[in-house]
Structure formats: C-alpha cells, structure tokens
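Note that one protein chain is taken out, while the other chains of the complex remain in position.
Note that the chains are named A, B and C in the order they appear, and that numbering of residues resets to 1 at the start of each chain.
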Amino acid sequence: MSTQQPLAVGLVGTGRMGSFHAETLARRLPGVRLAAVADPAPGAAQRLGDRLGCPRATTDVDELINDPQLDAVVIVTPARTHAGLVEAAALAGKAVYCEKPMAVTLAEADRAIEAAGKAGVPLQVGFNRRYDTGFRAAHDKIAAGAIGTPQLLRSLTRDPKLADPARVPPWTIFLETLIHDFDTLRHLNPGAAAVEVFAMADALVRPDFKDRGLLDTAVVTIRFDNGAIATAEASFQAVYGYDVRGEVFGSAGMLTMGDIRRTHLTTYGPDGTSAECVAYDQDLFHDAYVAELADFADSVRTGRPPAVTGEDARAALSIALAAIESITSGGPVRIDRPRHP
Amino acid sequence: MSTQQPLAVGLVGTGRMGSFHAETLARRLPGVRLAAVADPAPGAAQRLGDRLGCPRATTDVDELINDPQLDAVVIVTPARTHAGLVEAAALAGKAVYCEKPMAVTLAEADRAIEAAGKAGVPLQVGFNRRYDTGFRAAHDKIAAGAIGTPQLLRSLTRDPKLADPARVPPWTIFLETLIHDFDTLRHLNPGAAAVEVFAMADALVRPDFKDRGLLDTAVVTIRFDNGAIATAEASFQAVYGYDVRGEVFGSAGMLTMGDIRRTHLTTYGPDGTSAECVAYDQDLFHDAYVAELADFADSVRTGRPPAVTGEDARAALSIALAAIESITSGGPVRIDRPRHP
Amino acid sequence: MSTQQPLAVGLVGTGRMGSFHAETLARRLPGVRLAAVADPAPGAAQRLGDRLGCPRATTDVDELINDPQLDAVVIVTPARTHAGLVEAAALAGKAVYCEKPMAVTLAEADRAIEAAGKAGVPLQVGFNRRYDTGFRAAHDKIAAGAIGTPQLLRSLTRDPKLADPARVPPWTIFLETLIHDFDTLRHLNPGAAAVEVFAMADALVRPDFKDRGLLDTAVVTIRFDNGAIATAEASFQAVYGYDVRGEVFGSAGMLTMGDIRRTHLTTYGPDGTSAECVAYDQDLFHDAYVAELADFADSVRTGRPPAVTGEDARAALSIALAAIESITSGGPVRIDRPRHP
Partner (left out) sequence: MSTQQPLAVGLVGTGRMGSFHAETLARRLPGVRLAAVADPAPGAAQRLGDRLGCPRATTDVDELINDPQLDAVVIVTPARTHAGLVEAAALAGKAVYCEKPMAVTLAEADRAIEAAGKAGVPLQVGFNRRYDTGFRAAHDKIAAGAIGTPQLLRSLTRDPKLADPARVPPWTIFLETLIHDFDTLRHLNPGAAAVEVFAMADALVRPDFKDRGLLDTAVVTIRFDNGAIATAEASFQAVYGYDVRGEVFGSAGMLTMGDIRRTHLTTYGPDGTSAECVAYDQDLFHDAYVAELADFADSVRTGRPPAVTGEDARAALSIALAAIESITSGGPVRIDRPRHP
C-alpha cells in the first residue's frame, strides 16, 4: 500500500456532515487524500480547505466534478441536489459517494443509477449504520440464520434537538431521517422487499408549525414480502440525546442493538444510578462514518462493487415515498417491485 | 384488621390462571379466604379445592355465584363467558373481579358495566400490568409530568410458546393478548383516548394454520387524541421466554420498562456474557398478580372504587375491535368516543 | 397439607427485623402460625402481637422458650444474646431459627451447636442471601461446575445510612455486617475453608467516632484452602441505597450477582439515563427473608436437616474473629480447621 498513489478525492458540500467527511478524507484514512473541496457558499470551501491543508477550494461545483485530477467525488450537499450531482459525477467518470438520500424521486434515482452503470463507476450511498459494529454484527448474525426468519422488526431515530422548524423542508422526516431506518430494516431483513406501508405522523414537537406542513414525529409500519412486519419511528427532538436503536425478532431468537450511553461510566447517587447519553450523531457513529468512507475508498481501489448501492438507496426511497403517500391518502400503500434489475 | 371477618371469595374457573388466583386467595392474602371454587369440568373444582383446603367445590357455576356466604366472585373462565358471568355476579350482589378481556363485544361490555353500576358492586378487571412495580412507577411518573407530554409509546407482549394453534379462537391475539398492551398504552398516556387504529397481522409462527384464520403475529398503530402515536406488538412464540416491555417517549424525557431476566445473575464464559430469561407470565408478574387481588379485596372492604374498572376494559376492547376491523378492511379505523359517561 | 396442624412458632425480639419475620410467620407462610411473641421491652411484644392477631405476647423470654405449645422458636434479638437463647431453646426441645450472627465467640458457638445436636432439634441460621434467587442460582451453577474452580471472589455489603454511630457495638462491621459476606463467600466456594485472613478497616463515614472505636468501612482479604482468594467489603453508609453484590471468577467463567435497582424502570432525561435504587434490605431481600423461614418450617415439618446450619454460622464467625484479630495485630491471621466434625 505504501507504494500506491493515494486516492484523490474531491468533496462537495461543507456543512456539518461535509466538514466531518472532509476531515476523515484528509486525516483519518491512509491511502486517501482530500484533493479538492467545493461549496457554492462564498468562502466556505476555502475555510474548510485551509483548515485541513487541502490544496484546492472552489465555489464552482462543476469545476470540481470535472477536475481530471480527482479519482472520486463525495457529495454532501442538500438532499434535493444529490441525484443530479451523482449523475454529473458519473458522467465525468468519477467514483461517487453520495450522502443519503441519494434521490427524492424514483425517476431521478433511476437516472443516477443508470448514469453510474453506464459510466462503470462505483456508486455508494451514505447509510452509515451499516458500518456501525453493532448493526453490522446484527446483520451478519441474521444473514447467518442465528435468529431464524425475521418476523417483527423495529428501527428508530430520534434527533436531539429541532433547532429551526421553519427551515425543515416538507417530508424531511421520511426522506432524510426515516430513510436511515428504512435502509436498516431492509439490511436486517436480508433479501426481503417492502410490499405495504402505512404511516402516521404529526407535529408534536412544534405543533405551532403544523399548519405550515411540519411533521416532526412519525411511525411507519411496513410489511415485507417474507411476512415480517416492521416499525420505523422518528422524532426530531429527544431531550435526552441522540437515540438510534433497532430490534429484530425472529422465529429462533431476537437481537437488540443501539446504545445511547456516552461512555461506560455509571454514577450512583442519592437519586439512584445514572449515565450520560450521546448528544450528537457524530459521537454515536464516529467510527461508522469513518468506516464507510474507508470502505468506499477500498471499493474504488480494488474495483469491487460498493457495499451500499444506488439500488439500496432506491429501495429505501420507495418506502419513504410510500409513507408520504400514506400520510396524504390516510391509508396503507402498496409498493410495486422495481422493474429494472 | 385482626378482628375483622375475612372476606369470603368464590372463584370460577380452575385453569392455569384460575389455579394461581385461587392459591393467592387461599394463602397469600391476609384477611381473605377462598370460600368456594367452581368449574363445570367434572372434578376440576374438587381437585383444586382439596389442594388448597377450600371448604366448597362445585361444577355448578350459578350455584357459586348465588352463594349467599360469598362476598365476592373472581371470574377466570374462557374469555367469551366473562361478560355474562360478570352480569350474573353483579345481579347476585357480589363484588366482581374478572380476568381480561371483560367482554368481547361492546354491547356485552356495556351490559356488564351497567349491571355492576345498578347493583352498586365493585367491578375490577385483570389488567395485572398496572400492578407491576415498574409499569406502575412509569404511570406515576408520567402522571406527575416527569417526561412531559407522551408523544410515542410502545407496548409489546410475546408469549413463549404457541402450543396448539388449532385451539386458538379467532382474533385471540387482539382480544386476549394485545388487550393487555392496549390497556397499558392507555394507562401510560393518562387521560388520552384512542381515536385511530391500523393493524397488520399474520400467521408467521404457524403459517400452516393461516388458512384456518390463525393470526399469531401483529402490530397495531394507534393514534390518541392528545396526538401521541402508539405501537402495540405481539407474537405467540418468543423462543427466549416471556417478553413484556414498554417505552414512553415524551416531550421532556423517556421511560423504558420491562425486564425479561429471570434473576440478577449474569454468567460470563467463552461465548460472552449471558443471563437467563423468564419463561412464564406467573414468574414475570407473580407479585403483580397477588397485588391486583389484594387491591381488589381492599376496594371491597373499604368501599372505594376499584383501580381498574369496567370502563377501562371497554376502552381497551374498543381498540381491539378497531384493530380487528382494520385487519378485515385493510385500512385504518376510527374509534368514536363512548356515548355513556 | 390442608389436613396438617399448622406449625406453632414463637418469636423473640420485636425490632425491625423481628417485626418483619413475625409478619412472615403470621401471614406469608401457609401451614405456619405465629403463636407467641416475646420481648423484654414493656409493651413491645403486645403491640406487635395485636397488630398481627397473635394470641400470646409476653415480656418473659424464658416463658416463651419453654411454652409447651410451641414447635419452634425464632430468635431475632441483639447479637450477643443469640447463642444463649439458641442453647435454651434447644434444651426446651424447640426447633430453632436464629438470626445471624448465631454467636460472637467460638466457645458459645460450639455450645449452641452442641445443645441443638444433643436435643436433636433443627438449628437454622439467618444467612438470608442463600435464599435470594440470584445468589442461590450462582451457588447452584458453581456447585455444578459451570465456572470451573473458583479463583477470585468478591462479596460486598453497603448499608444505606449510619444513623447513630454511638450505638454501634465494637466490631459490628465484622460480626454483624460482613458475617453475611463471609457466609456468601463460603457458599459460593463450595467445600472450601478459609485459611488466612487480612483486614483493613477505618472510620471513614464518621471519623469523629474513630477514637471511640468505630469501624464503619472495611476490606477483608481471605485465602481459601482451594487456593481461591476472596475480598469482602463493607461500608455503613452508601448514599445511593442498600448495595449487596457478589462476583465469582473461576477457571472456566465468571458470575456476577446483585441488583440495586428498585424496579425495571429506566428514565431518560436531559441529564442522561437513570434508575432508582433500593433503600432497604427488606426491599432487596423481601422474598429471600420469606423463603428462609419457609425453608425452616419445611425442615421442621419433614425432619430433614436445615440448609444453613450452626456449623455454617461457626465457620463464618471464625472468619470474622480472624478479621478482628488482623485489625488488632496489623497482620494476616491464620484460621485453624475446627477440631470437631
């Protein structure tokens, strides 16, 4: 490895998650270098690039995507821009890593998948929980038959704080939050496809924003084609911290996963026993965020297919869209099997 | 208390739960005596009575219900006979304790409630989880505002073993199993009423009995009139034991409850750490089963209203019936507020 | 059982623990009745007897011990009176249950054991932890070889509150508190005998009472003749509650036991996750206290030897006395094997 040229990666989007990924590319991955950063916001890319010693920074995203010196592009922009950037990067012949959701319509998901396919470039999507040691071990055990056939599943995501409800785009809870849980449920029910979805949602954290379309609390019930029934649950505000947990109950056993404790320290005092919780996703999934980019870099270097594909992104999206339709119609929604592959 | 006459209680139904309650009445409750047992099955009441030193045993349930020496009647018969026996016992002027479900139609629930009301006798229903120390402490904290307004709730029941699917009456999973969870969800969301119900269910434990109407796995989503969204989940077969847990997430915190460990012993060996699980409901809820009858006896002696009423039973039943209707119709079902009280 | 005469038990000593045992005898044990209570303090026995509906109450302990209507005597008096009362009750032909410590010198322990042996009466000692489901399961697993040969053991007792240091007799921490741990360590290291003891102790809770001889904190290291090394640890004041735990590490695994949580309820709030602790020994060991008297009654009825014997009490006492000698001498102390069986 020491003799190889490091992988030159460009990153688009310098927000909170973009900065974390940039730091990972710059510092945490041997054999990888952060070669360029782009962000249309004036000065943003420059500031991040300076901090990380990245040689190139630009406000021109197209320029980065078409930079011939780059082997791969990491897309960490707002959700609605993802699919177009994936398509552009694939057309430019770059390996592509895209944060979730890869797309917000099935049509653009299909175009992105097709573009990567035609270009023959790897396309990986940021379902980081697949790289968390606990969730990964759960998947491996289930795939190995340790709990028999999954019958009941649960996945939940609760963010610690809803800062500004006015800036939450419509359907965010399904397209950006629960999309993780939809992927987790698919991952923990290997080989099964969602066939029916029913959703209930409300603005319980900020009821004053309900008439502007805010949904900050949701429960989605999903039936899979192997019979399993799953629940995905989300809230935009858990006062105790960042809460991500899963449970898979099968014919031969059960698995539970997710740990919201910050450390292994327990305190005992006059009020009983206590422990502190994790406040940020980047604390809870720090190692998983690094591992997914390491795995992406490895798939680019070795030419093997990425572990989390555009098709995975499309399948999770189809559940999210069905949940949105269920909210709109008030009833359950069936999901058709995708026609392609 | 030592100078009072003990409360004379008759018990109807000598199955597994009936025998446990009989033993509690005979031996575990100071100030209470098991004065008579009845079971239409030849010899059943006699055998139980002999074992517990109960002076009277009969196959004639009406005789027991109308026995002038009895202060109270405890009904532990098959579910479909409950409401009629409650009505009869109330007419006979007895205080009544009835196992869940108190009724399987709203009409008979209303008749039973009305009969007890007219007779002026206490009527308590066997939602034992309300007497479990953990669930009770959860309710008390929630009622005191410790976690703010409930927003997301979960209650689940998994029985350890589906012995004979051929003997499971239709809709049992809703009427007899999840009825506990429906009551728990109401109890942990104090003052709120269920307004919308959606259910998914299947025969996943024994798919070979699906065409005979078996439903052994179910997930029910419930919307309450305070906005909270709840999930109730059941399976007839958990290979690891008897599993009852709850979770209430509110605007100011979360509570989790339920413990399936048999003891506080943990074993560490070459395969990791392990602990044994509880196999029987009478292990998990032993103290709660005793506490609910003690509380019933106390309400009879003091004249105060029972803590779990016929109205509670009716409200849980209305959720169960809505879940059944949801399965039949394939869509969500609205629950109307009860007209009386 | 219903045709048998109930076992007539007299109880001596009406303090906190005496009252609890009296209530157990009066109400919690089928086939047992509390026939008499005695306490030299004027009015104490009468008050307790009245409350429990016990027909006889006296200030004359000898009268109770020699009451021909009693089958058994339960001794719950101050520690230094135990051995003499055991001897007297054995001479009177009563089955004897004695709270720990059965004696405070080896000579009086030997006399008590001899008296019971000559009279042919059962003698059981109140090491209640042997009847706790977790500690009992640990013993059974160890005895069955589940963790191989014990190599390192730990047992600890922390009381919640040191109310009045002026009223603590000398060496109480060894003779009355750690005596439990010494028995637990023997019980969890079946068949092994303590051979060497080293103790460190201090007045850390109330250093102002150190010059009056108070020891409120102690650590005792014990070597057993199977090589195992054990630690017993005690404090008179744990602000978080009543804390009793054990750990046994063996050649093939480890067991941990002890649970200080009051219920299975966990609370999550802005400060993290929390749970309440147990405040009283009678909460933590409620069922164990009942089970040990039930077992005693059973051994009296069936004639089988009691499960916790005078010899067990003597062996624990010999460790306590060695710990005291270690404090006095400042060095380790060897324990000789008892000469008689």
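We adopt the following convention: contacts are C-beta pairs under 8 Å (C-beta built on N, C-alpha and C of every residue); 3 or more make two chains touch, one makes a residue touch a chain.
Because the structure is predicted, anything quoted here is derived from the model rather than measured.
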(request) Tell me which residue among A:41, A:106 or A:137 touches the hidden chain in the full complex. (result) A:137
(message) In the whole complex, not just what's shown, which of C:145, C:169 or C:227 touches the removed chain?
(response) C:227
(request) In the full complex, which bits of subunit A touch the chain not displayed? Write them out. (result) 1-2, 26-28, 30, 50-53, 133-134, 137-138, 141, 146-147, 252-259, 262-270, 276
(message) Give me the subunit B residues in contact with the hidden chain, please.
(response) 238-241, 243, 260-262, 268-277
(request) Quickly run down the residues of subunit C that touch the omitted chain. (result) 149, 151-152, 158, 196, 198, 200-202, 204-205, 207, 217-219, 221, 223, 227-229, 231, 233, 235, 237-240, 243, 249, 251-254, 330-332
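By our rule, only the chains that are shown with their structure count from here on.
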(message) Under the stated touch rule, with subunit B ignored, which chains end up grouped together?
(response) one piece
(message) By Cα centroids, which chain is closest to the centre of the whole protein?
(response) B
(request) Going by C-alpha centroids, which chain is farthest from subunit C? Tell me that one. (result) A
(message) What's the distance between the Cα centroids of subunit B and subunit C, rounded to whole Å?
(response) 39
(message) Report the inter-centroid distance (CA atoms only) between subunit A and subunit C in whole Å.
(response) 57
(request) Could you list which residues of subunit A touch at least two other chains? (result) 238-240
